[in-house]
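Please see the structure below; I have some questions.
A single protein chain has been omitted; all remaining protein chains appear in their positions.
Up next is chain A:
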Amino acid sequence: MLIPHPLLGLRDAQEFTYFGDASLLDRPDGMAEGASEQFHDYLYLRDNPAGEHQELWFHEQGDRSWLVVTRNTLTHEIFKVEFATDVALARRSAT
């Protein structure tokens, strides 16, 4: 698998470590009402779709950036790659 890094172009997936669903960016507020329930869902439950999946990859052996890769889990086709910081900031300003 080759991952089209936004700055570095096509990079071998071997240079990255995989972390999982990009929902892990949406950390619940620990002070909120029902936080323990929310943390359970956040940490342990997954949509795990067959098809389009947004996921976190860390360019450990490259520029050490965190990326959000949008990928098809049935074909391994990659649709979009963004910096995780950009995605997190966009999500934060949307809420």
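Everything that follows uses one rule, which is that a residue touches a chain if its C-beta (ideal position, glycine included) is under 8 Å from a C-beta of that chain, and two chains touch if they have at least 3 such contacts; residues count from 1.
To be clear about the criterion, contacts and distances are computed from a predicted model.
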Which protein name, taken from UniProt, belongs to the chain you can't see among "Aminotransferase", "Xanthine dehydrogenase YagT iron-sulfur-binding subunit", "Cysteine desulfurase" or "Sarcosine oxidase subunit beta"? "Sarcosine oxidase subunit beta"
In the complete complex, the non-displayed chain touches which residues of chain A? 1, 13-14, 18, 20-21, 40-41, 43-50, 53, 55, 73-76
